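The other protein chains are all here in position, but one chain of the complex has been omitted.
Let's look at chain A:
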Amino acid sequence: MPNLTLVLFLSTLLFSSSFAFQSDELLLDDEEFGLEGGSHHPRSPEPVIRDSPPKQTPSIRRRYSDPDLDSKIQFTLEHAFGDSDFSSAGTFSARLKTWSHGGQTLTKLRFSRNEFSNEEKDAFKNLLKGDDFYRIRLPSNVVSPPGREYVIASVRARCLPRDGLDEHIVIHMDGANILAVSYGSPGACPYPRQLKLPGKWTFNSHTILKSSEQAPRTPIFTEEILGSSENMEGEAEAPVERSFWAKYWMYLIPLGLIVMNAVTQASNMAEEQPAGAQGQAPAAIQRGSAPRRR
């Protein structure tokens, strides 16, 4: 097994170095993901294949599963500059795995990008000057291209150049069908877009295959939890009956204020009168009437 891995590793290195561009190879084995995902759902067996840097691919790469059911397919990526006609820009090759229940999955997608010819470079420069659209298209069915119609995506040409030409392709699949392709730069492309010519005329491609995710669903609740939570909600949401305070606050407050006022008045009186009766002398002294009596 390690031997095999090593061989594959070397072959991959060879493979990648034999081309002029830096291709991002998606060589994930879906069995692995299948195990991660836990269960195979009948309609979307294919897992989300994430973008992975080329250096990681060899270690992930493993033996093929069910080689009899696999078939190699190729489909082309076409591009257009502005409103020009579409022409071939690269080739995707992949394995189409047919499942026992009839579903089909695309795996091991590789992409080989053609280099721009001189005319294409000029056309692209024109696009950059005019901040125009660079458009790509893929067949909507990989088994019988172009399928019903081509799937088109486009990007403002000024979004692509960095050091080289960076592109990021997300292909949304459903079985052998391509639903849509998202195309753009891998990073940000802030507005206003600056005119910038690429340093190298080589494409740096990142490709992702995506299929639909299953909707999450919390497990069915036990009666207890349901019952208790409902009770809690019932308490929380029960319409609050207007309390006595709520109904009569407008009378209670002034009443309270008046009563308080009265009480303080009364207490003042009550304090002073006994004080006046019992010990008028000290109070009088304090009040400064003592000199008058003296």
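In this section, contacts are C-beta pairs under 8 Å (C-beta built on N, C-alpha and C of every residue); 3 or more make two chains touch, one makes a residue touch a chain; residues count from 1.
Keep this in mind: contacts and distances are computed from a predicted model.
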UniProt name of the unshown chain, from "ER membrane protein complex subunit 1", "POP1 homolog, ribonuclease P/MRP subunit", "Glutamyl-tRNA(Gln) amidotransferase subunit A, mitochondrial" or "Phosphatidylinositol N-acetylglucosaminyltransferase subunit H"? "ER membrane protein complex subunit 1"
By the contact criterion defined above, which parts of chain A meet the unshown chain? Give residue numbers in ascending order. 41-44, 83, 131, 133, 135, 140-141, 147-156, 159, 168, 170, 172, 174-175, 177-180, 182-191, 193, 210, 212-218, 220-221, 225-226, 229-230, 232-233, 236-237, 239-240, 242, 246, 249-250, 253-254, 257-258, 261, 265, 287, 289
